[in-house]
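Of the protein chains in this complex, all but one are displayed in their positions.
Coming up: chain A.
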Amino acid sequence: MQQYDMVIIGGGPAGLAAAVKAKEEGIHSILILERDKSLGGILNQCIHNGFGLHTFKEELTGPEYAQRFIDKVEEAKIPYKLNTMVIDINEEKIITGVNDVDGILEIKAKAIILAMGCRERPRGAINIPGSRCAGIYTAGTAQKFVNIEGEMPGKEVVILGSGDIGLIMARRMTLEGAKVKAVVELMPYSGGLKRNIVQCLDDFNIPLKLSHTVTKIQGKDRVTGVEVCKVDEKLRPIKGTEEYIPCDTLLLSVGLLPENELSRKAGVRLGVTGGPEVDERMGTNIEGIFACGNVLHVHDLVDFVTEESYNAAKNAADYIKGKKVLEDVIELAAGEGIGYTVPKFIHKDNVQHGILVRFRVRNVYKDSFISVYFDNNKEVHQKKRVLAPGEMEDVKLTEEMFNKYPNCKHITVKIEGV
């Protein structure tokens, strides 16, 4: 059995950043395992610009952002295996993988970083009635067809869901000569970044139908059209509002789910995001297994994935070097209006540099406050003009706050009105 200090599962933005950071922290025995034929992950197909404003202070495209980290991995001579599918991880941190060179691989790691990313919710996850014809793709699949394979999946398109990938694909398909007839969104607000609505829809006069959904897919061999309905406040289609839109393609941009089959096999406890519950070190409940990036919770910006991965790698390196943290932890609770928090636990003896808590809100809030309570004491009260589920938020907890409440058991983040 091969042995490494650190094995990173996934060679996308999270895995690459973690590898680079671990090397800087003095870990030399590192291995990256990647199932695709090249490093870079989903960034390879995200050819639009807007990446790296925080990390590099310039606006890069996805492939450029990825290449900066691939170059660092190559320079540092960090080994990686491509076309390698990890099929099992166990509690002893033994990783089983498979590829066409080594056959079955067994690797024992002192520390593992989970960086497997996420995947798209497919048609089956939202139960759209209608025929099972060709021409229905997730937005990310269509993105791969157009940007990597150079093939167009269709000519007349309806997009269900206004998440960022859906918006980006509305523009991409339009630029390539397709007619995007509508972007249909179930919620009364878009799940994507506002700048994408302007640059991807408004620029090309593509209508965004909020509080609408697709209620039927028509077509025998190929999609010939979809039926779209308005929905009420309980998100149920309203009878009499049906509208038929002829099209040959339906793209689905209806959410992303952290990909955690391997985490589950290793006994890692998962939380409400669908990803592992982690502490401030990005450590899971299994000693020595860490997680970062979209496998943990789905991000809007790759820059924050990089930041989170640096944090996970720094702490995994400390763990390999034998650093221990006390077991005394504070649990974070997602209060009123908050979907989840990352981290979920904070070790009391590890707050010297402050703790950045990331979270998403459940709804759109205007002129509200983000409040943080240490047990029953309000310690943070930040005014926010607008909060929306489509934009990840964060709040910084300082060492002073923790020192003020040495016996604190719970920290609650919540949204409060004026």
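Going forward, contacts are C-beta pairs under 8 Å (C-beta built on N, C-alpha and C of every residue); 3 or more make two chains touch, one makes a residue touch a chain; residues count from 1.
Keep in mind that, in the parts below, contacts and distances are computed from a predicted model.
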{"item": "Which of \"NADH-quinone oxidoreductase subunit J\", \"4Fe-4S Mo/W bis-MGD-type domain-containing protein\", \"Phenylacetate-CoA oxygenase subunit PaaI\" or \"Imidazole glycerol phosphate synthase subunit HisH\" matches, in UniProt, the chain that is not displayed", "value": "\"4Fe-4S Mo/W bis-MGD-type domain-containing protein\""}
{"item": "Chain not shown: contacting residue from A:Arg132, A:Lys234, A:His353 or A:Arg385", "value": "A:Arg385"}
{"item": "Contact residue for the chain not shown (choose from A:Glu75, A:Asp102, A:Glu149 or A:Glu287)", "value": "A:Glu149"}
{"item": "Full-complex contact with the absent chain, from A:Pro63, A:Gly255, A:Gly271 or A:Gly339", "value": "A:Pro63"}
{"item": "Touching the absent chain when the full complex is considered, from A:Ile197, A:Ile320 or A:Val372", "value": "A:Ile197"}
{"item": "Touch list for chain A against the chain that is not drawn", "value": "44, 47-49, 59-64, 67, 146-150, 175-176, 193-195, 197-199, 202-203, 385-386, 388, 391"}
